[in-house]
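Have a look at the structure below before the remarks.
Note that this complex is displayed minus one protein chain, with the remaining chains in position.
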Amino acid sequence: MPTDAQQACFEAGIKFGSLYHQFAGTPVSPRSTRSLETAIAESIENQPYCESVAVDIDDEAVAADIDHENGYTELSGHLMEIDMRVAYDGITVRTRMEMEDGYPLMKLVEVVDRDE
Amino acid sequence: MPTDAQQACFEAGIKFGSLYHQFAGTPVSPRSTRSLETAIAESIENQPYCESVAVDIDDEAVAADIDHENGYTELSGHLMEIDMRVAYDGITVRTRMEMEDGYPLMKLVEVVDRDE
Amino acid sequence: MPTDAQQACFEAGIKFGSLYHQFAGTPVSPRSTRSLETAIAESIENQPYCESVAVDIDDEAVAADIDHENGYTELSGHLMEIDMRVAYDGITVRTRMEMEDGYPLMKLVEVVDRDE
Partner (left out) sequence: MPTDAQQACFEAGIKFGSLYHQFAGTPVSPRSTRSLETAIAESIENQPYCESVAVDIDDEAVAADIDHENGYTELSGHLMEIDMRVAYDGITVRTRMEMEDGYPLMKLVEVVDRDE
């Protein structure tokens, strides 16, 4: 049987994959970064065991990605950082997405058993 | 050669298909409807020729869709109404998504040549 | 009232926006391009008025996008060409997505009234 800590990590991974593949590709410009950050966070916080989500879309990176004629780009991993906290049956899992060596990486930061 | 009015209608259709398939499936509950409406509208307004987008997610329909254990549902056509205005080269196109006979229908409401 | 040709162009746009925002972001490598092309085409051909969809994902462009450690990239407009034919009430609309000046462009190629 999987342990509670393993279950908690599985749940944390589900939230990360959901967030990324639901919202990657969304048209974004510096005019719409704040509303998109809020909607992503509040949407994923609806999922079970998800305590908090913070999304930080980098306005300068978005602006740099935009072609002048076009006026927008598509949301992608290199344009945002994400912090997420999942709580499952006494276990808290902290995860983070950030750039590493030029690629966005989803990381399991910490697994804490609050009963210990 | 396609006419300007045909081009305008093609552009309006692109925005509708983009909106629907980018955001359908997003986890939603009555707690997150307002932020999702705003993010959808501001996101699609980034696209070329898109003058305005109004999204109205029906809180009661969302609540009715939610299973108690779960706490959220997935955004889908029967949970929202959309009004969109696209302007292309002197032509304004108004479109609308609403329920008809139990199914969400994307409608071309009006095509106006502002130069006439 | 919108004309049949305008309706047909609106429907063609919907299919294009749907295709793009449903499948952009899909993990892809040269090992999975053929199955993804087929699934995209058969999926969108289910939509009303859609006569045919051809998707051509460029294996070399996919390979060039892949980071060695990672082994895959995300499907995006610069990796594929699309041809689509929509038929609505006697009108046939041909559309195409291809790169132009470094950006993927969705184009209304031809609108033919078969009754004329």
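To keep things simple, chains are lettered A, B and C as they appear, and every chain counts its residues starting from 1.
Rule of thumb we're sticking to: a residue touches a chain if its C-beta (ideal position, glycine included) is under 8 Å from a C-beta of that chain, and two chains touch if they have at least 3 such contacts.
Quick caveat, the model's predicted, so the values are computed rather than measured.
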Residues of chain A in contact with the chain not shown: 2-3, 5-7, 9-22, 93, 95, 106, 108, 110-111
Hidden partner chain, residues of chain B it touches: 21, 24-25, 67, 69-70, 74, 76, 102-103
In chain C, positions touching the absent partner: 18, 22, 25-29, 31-32, 35-36, 38-40, 42-48, 70-72
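Here is the rule we go by: only the chains that are shown with their structure count from here on.
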Angle of rotation relating chain A to chain C [CA atoms, steps of 5 degrees]: 180
Same or different residue numbers at the chain B/chain C copy interface, by half rule: same
Multi-chain contact sites of chain B, meaning residues that touch two or more partners: 18, 22
